[in-house]
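The complex is shown incomplete by one protein chain, all other protein chains being positioned as in the whole.
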Amino acid sequence: MGFLKRLASVLTTLFGISVFVFVVLRVIPGDTITSSLGIETGVLTPEQIDTLRAYYGIDKPLVGQYLSWMASFLSGDLGFSYSTGAPVWDLTKSALLVTMQLALFGTILGVLIGISIGMFSARKPGSARDFLGQFFGLLALAIPGFVLSTTIVTVMANKFQYFPNGYEYMTPFEDLSMNLQQMLFPSLVLGIAVAAPIMRTTRSALLETVDKDFVRTAYGKGVKPRIVRLRHVLRNSLIPIVTMTGIQFGYLLGGAVIVEKIFALPGMGRQILDAINKREYATVQSSIMVFAILFVTINLITDWVYRKVDPRIK
Amino acid sequence: MSLSINNVTKRYRIRARKSVVNALNGITLSVEKGRTLGIVGESGCGKSTLARLIVGLEPPTEGSLLWSGSPLGQGVKNTFRSRHSKTQLVFQDPYSSLNPRQTIGACIAEVLKTHKLRGDAEISARVIELLAVVGIAADMQTRFPHQLSGGQRQRVAIARALAAEPELLVLDEPVSALDVSVRADVMNLLVDLKNKFNLTYIFISHDLSMVRHISDEIAVMYLGRIVEYGTWDEVLNNPKHPYTKALIESIPEHTNVRGIDFENVLEGEVPDPANLPQGCAFHQRCPLAVESCKLKVPELLNATKSHLVACPEVLK
Amino acid sequence: MKTSTGRRDWVHYYFKSTSGVIGLFLVLVMVILSIVSALNLAPIDPLEQNPIDALQGPSGTYWFGTDQFGRDIFSRSIDGMSRSLSVALLSVGLAAVVGVFLGVVGGFFGGWLDNLVVRASDVIFAFPAILLALAIVNSLGNSWIDTSIAIAIVYTPIFIRVARGPVLTVKEMDYVKSVRVLGFSTPRILIRHVMPNVLAPIVVQIALSLSWAILTESGLSFLGLGTQPPDASLGLMVSEAQALASFAWWTLAFPSLFITVVVVGLNLVGDGLRDALDPARRSSG
Partner (left out) sequence: MTNLLEIKNLSVVISEDKRVLVNDVSFEIKPGEAVGVVGESGSGKTLSALSILGLLARGLKIESGEIRFKGADLLKSSAEDLRSIRGKEIAMIYQDPMTALNPVMKIGEQLQEVLDSHQHQITDQKTHILNGLAAVGIADPNRAFDSYPHEFSGGMRQRVMIAMSLLLSPELLIADEPTTALDVTIQRQILALVAKERKRRNMSMLWITHDLGVVANLVDRVIVMYAGRVVETGTVDEIFKAPKHPYTAGLLASLPAAGRDRERLESIPGVPPKPWQVLNTCAFAPRCKEARDICSSHRPELTSNESSSVACFFPLGVKQ
């Protein structure tokens, strides 16, 4: 597939996403004003309601509402936060940085842990070490992020009196050391969650590749076993591992919602959660759209890595 | 009654490569009832595409396929059933041509029930009869395909095709996937069935020795076209087209120890079907090629009354 | 060559795997506890408050201890489990029916319909699952049916993919081609010849999706969406335990254990089924 075709497909997906977000967040809940202002609607004068309706654009038919939302979204106007009055985009910029840092650290940790344990397990399938590796994978899969986070917070804060997330959040530019300490546990929680499926993929990909004809060819021509494992087995196994990492990234962004809440990080997840609780629909809608764009971008990158790893895909 | 294939062309559009593959190009053939037409060629020559067209799995892009005058290939809805029951197909790989989750008895009974070929009371007797015809004992009918050997599965596939009471049987490499020592048995069975049920066969194979064994007429295909056609004797004992000659010479015969000629080997690879050379598709590999071969696709012309060759150079 | 009938082979094979049996046992224990709770047979009413007994450790009366209102954590845990399992069953049931139908039909017929199905599932895939569920619950409401619908929407595309992939393969298999040549009707081909051969990965996916649905449901209630107090829910209990765990470990430990046990069990069942239903993994005969 050519680049243009790929781009066209991404744009179609984004279009679909925007329609979906619009339907879920604006059409299904019904009248935004009544639901967002709740019982307070009664205290507004009809003129005020009309002004607000015009401001939110909900005096227009649905298609018109969609178009005006998209038009302002694309021009960088994500709307205003009802409670603070600040432009959503200003809030989003700093929150995005937090979430991306978290996601990046989480992915790196997850890939490192996942691939190492996967290789550790696959070396001797059916052995005690394999059992150990698989047991870790299963637990990492089954213990929810919020349980792990809560446990870490409880143990660290109460038994070791160490809880960097209790202090005000620092960006890496303000205080790098503090920032890294604050990122440590959240990234670890996300990393462990991501490591489980990567570990399983690594293990099964390695075991499948070991039996491939070209591995036999490599042994047959006298290549040293260590080199066969790295150059032939691992390199070919990377293809499904890359795919799985891409998929997990989406999970990780979702996990960020919970982890950011527990560890008090001002990221996208917490922004959306707060907005939901405060019933700020403009913020929710635009933030979710930003999230989706981020996710689609990650998919594009995965795709690019995939092509690098597998020369058969043009 | 006969099969006539008139000027059939099949094109596939390959979207990813933005190209068009001419899998079949102006194929014209006819088979008289009770005869066996052998079709031989290497991978990419279009022989399996032709098989799918004859049994109606796909429509031709151009041209028509008629069985005793009525259309075969085109999807005419109201004749769906009759069309399918007159031509049946036996696939190469007996491991994948039977539903793995159906017993072999159920698989044959399903054909009889669906087309109401027998009353409910007679179905089980008919299943046993069909299995007996192909040499499978009645107590095997409760087995699943994975419990049978390759040869047995191929017999079941043949019995299932016969259940539909076909007049024309298309055999697409029916013994190529079988063990050498069971091939002869299945070939003999095919010959017996043809005589017993007065069937017409189209026998498709890359294996010239099998085609030679069973065919009355033989068509040699290369890259979507017929390059030579005639009685088996004419095509194999007096081949005209340089490709047919190379094909025959390439078969290592066990009856002729050290007989294969390794000095004069047909060089080159089969061109990409999506990117065929101008003129005769064979000219780049052909020892006889002249300038004119690069310009014009040669027509099938008569060498004798029944023997057609698509090479003007050998007819001079 | 074996002479058994092949059809029941996978059951036999499943029970040969220790981890599969353990998984089934764990799931069954949780299911039975849920039924006990659903039939109001729990030892203590999960909503009953006994302020005198607040924050008691595990004992003969309160097996898992009590929370800050003196409510019995064991009864609340099995009540929460029954709520989680109900949501998981309904959501995965919906997702499987809709997803498998769309996947099979799209894969088998292809064309614009298939394109639409694939595009639509791409769109849903472009959201992190919990975020999407969050947004939908937020729009629909907090009842367990709303939660189930939200989770069903999130997991439908997975079933579309799991069904569509094998259909594309099976459609090209010679045995499907040969029944087409035999003139069988399309519904018959789909139901009798395509479906039975794509069922295995779907069954496995159901087991795995149940575990994900439980994780998603408990995640949502942890965040305060979904089940509302005073009703019991495992996620909500963990959320409330955040403030209590430092001096009452049992408030965190037991609800967490329940979630983990049922998810481990479902995953083991899924893996066991995958091995038992895949003929390639047991083809030593």
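All chains are identified by letter, namely A, B and C, in their written order; residue positions are counted from 1 within each chain.
As a working rule, a residue touches a chain if its C-beta (ideal position, glycine included) is under 8 Å from a C-beta of that chain, and two chains touch if they have at least 3 such contacts.
Everything numeric in this text was worked out from a predicted model, so none of it was measured.
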Field: Sole contact to the chain not displayed, among B:65, B:247 or B:303
entry: B:247
Field: Of B:132, B:265 or B:288, the residue in touch with the unshown chain
entry: B:265
Field: Sites on subunit A contacted by the missing partner chain, in the whole complex
entry: 210-214, 216-225, 227, 231-232, 235-236, 309-312
- request: Tell me where the left-out chain touches subunit B, residue by residue.
  value: 42-43, 149, 151-152, 179-185, 187-188, 191, 206, 208-210, 212-214, 236, 246-247, 249-260, 262-263, 265-267, 269-270
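The rule we apply is simple: only the chains that are shown with their structure count from here on.
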- prompt: Whose C-alpha centre lies nearest the centre of all protein C-alpha atoms?
  reply: C
Task: Determine, using the mean of C-alpha atoms as each chain's centre, which chain is farthest from subunit B.
output: A
Query: In terms of C-beta pairs in contact, which two chains are most connected?
result: A-C
Statement: Cα centre of subunit A to Cα centre of subunit B, whole Å, reads 54
- request: Mind checking the centre-to-centre distance between subunit A and subunit C? Centres are C-alpha means, answer in whole Å.
  value: 22
Message: Based only on mean CA positions, could you tell me how far subunit B sits from subunit C in angstrom?
response: 49
- prompt: What part of subunit A is in contact with subunit C in the complex they form?
  reply: 12-14, 16-17, 20-21, 24-25, 28-29, 138-139, 141-147, 150-151, 153-154, 157-158, 250-258, 261-262, 269, 272-273, 276-277, 284, 288, 291-292, 295-296, 299
- prompt: So in the complex, which bits of subunit C are touching subunit A?
  reply: 119-120, 122-131, 134-136, 138-140, 211, 215, 218-219, 222-225, 235, 238-239, 241-242, 245-246, 252, 256, 259-260, 263-264, 267-268
Message: Residue numbers of subunit C touching subunit B in their complex, please.
response: 1-3, 5-7, 173-175, 177-185, 188, 192-193, 196-197, 279
